[in-house]
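Take a look at this one; I'll ask things after.
Only one protein chain is missing; all other protein chains are in place.
So, chain A:
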Amino acid sequence: MASLQHPFQRLQYASRQVQGSLDVLIGTAGRHIYSYNATNGQRLDVWPQDVDSTTEPASGASAPTHDQTPPEKKRKVSTDAEPQEEKQSAAKKAPAWTTVPLVAISSDGKYVIAVTGEDKAVRVFELGVDGKLKELSSRVLPKRISALSLTADNQTIITADKFGDAFSMPLIPGDYVKKALETKPAGPSATPLTVHTKGNLRTLEMQKQMAEINAAKAAAGEGNDARNFEHHNILGHVSVLTDVINVSLDGREYILTADRDEHIRVSRGIPQVHVIEQFCFGHTSLVSKLCVPENLPHLLISGDLNGNVFVWNWKQGQILQHISLHEALQSEVMPRGIWNISIDQVNVILISLEGSPQLLCYTIEENTLRAQTTVQLSGNVLDIVGTKSNSFIASVDTVRQAGSTDSWNSSSGALLESLQINIGPDGIQCTPSESPVVSNINLAGTSDIPTGLNEKQQQDVNNSLYNLENMKKKSYDE
């Protein structure tokens, strides 16, 4: 029986300036990161190296089940102590994550930054001249990470998390001595004089007890905060952060953040992120994606779950264009990904929709989007990466049927598709093209999804890839 393979969740193209270095295509699928020669598609490396990297051990299947409690609920973050514990328990135990939902590449092509799913670790890899991935560091953050960006100098990683916070951390962790945290008064938060409820009085009593326990622990030299690396909470929304981008404009850097409460915030770059410059108001639902075109950094294109797409002059908070995809497509679509590819003076914007094989194409003309012919791919569009020579590679979901987020195929089709952008007199046309890179990668495939998953396990796998519907606001009665 033909088995299903993990689709590529993320793609990145490492363009390398150093002589003798290959251009490399990075893809994440299942819990692996793959590195390919960008000219011929030859696989250069897989991380992590499993005992058997093509078929996952059965424990891979059980990983999603033991994770039934949402990760946010886990209060104890895996610390340095836990990996040791794991090593002891089973040498061949699967890693603590099942997906690699985020990956970024430094603009010099030297480093790959990836976030592994359930363990919330930011991992930095050196991308060797030969395309090998060498893990340099792994830093576990407290909350699930929803987006990654890098400062212009490639020295600082910016993460955005589901708890609404953005953190900065150096690309290469240096020597760091954890400073004593806030000088908390050893005693409890309040006095019984303070007018409050029975519940608070109870908490007060517990705090007294905890203070004693902690004091005893501290005396014994056991700290319990293990995030012993430099990181700074540079901004926070009381919401879920959905995206973050660090942008350079007119010699200054800015950080744009998007959240579940319709906000797009424009802040100054590090170290003045606490100065908010602007909010871009107009979205009516969760802002799912931000995209600042590389050649037009004053523009921002953003999408929300009500199918709205806006083009902004983000520095002024000014709407330049509003497109309702619900009206345009007569369907309740949710924009999921927005990419910018620039070719021969033409700025192309591609927009994918949650659980859809359609790829909407636009060109940017005079600060507005002009619709071009929509492309149909063989499966739901997951990620896009521009390659050289006016073409791009799209990864498609080979597990679910095209147009569905939960009906599974019986066998996998091609994982990647190559498309050529042709500039004609009436606009652009994206057409499928032959690419040895893509055919070689498809031929080699990724790892198999374990067969015989039960319904709940399948649902977990679906949710790890398609979560926009779940994040939508429900209307409540008080």
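FYI, contacts are C-beta pairs under 8 Å (C-beta built on N, C-alpha and C of every residue); 3 or more make two chains touch, one makes a residue touch a chain; residues count from 1.
Quick note on the criterion: contacts and distances are computed from a predicted model.
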| item | value |
| --- | --- |
| "RNA polymerase II transcription factor B subunit 2", "RNA helicase", "Ribosomal RNA-processing protein 43" or "tRNA (guanine-N(7)-)-methyltransferase" - which is the UniProt name of the missing chain | "tRNA (guanine-N(7)-)-methyltransferase" |
| Given A:L235, A:L320 or A:L415, the one touching the chain that is not displayed | A:L235 |
| Selected residue (touches chain absent from view) among A:Q207, A:Q321, A:S404 or A:N463 | A:Q207 |
| Touch criterion as defined above, residue of A:N40, A:T284, A:S331 or A:N454 at the omitted chain | A:T284 |
| Contact with the hidden chain (one of A:R268, A:H298, A:H326 or A:R370) | A:R268 |
| Chain A residues touching the omitted chain (full complex) | 75, 163-165, 168, 179, 182-183, 185, 187-191, 193-197, 200, 203-204, 207, 232-239, 252, 261, 263, 267-268, 270-276, 278-279, 281-282, 284, 473-478 |
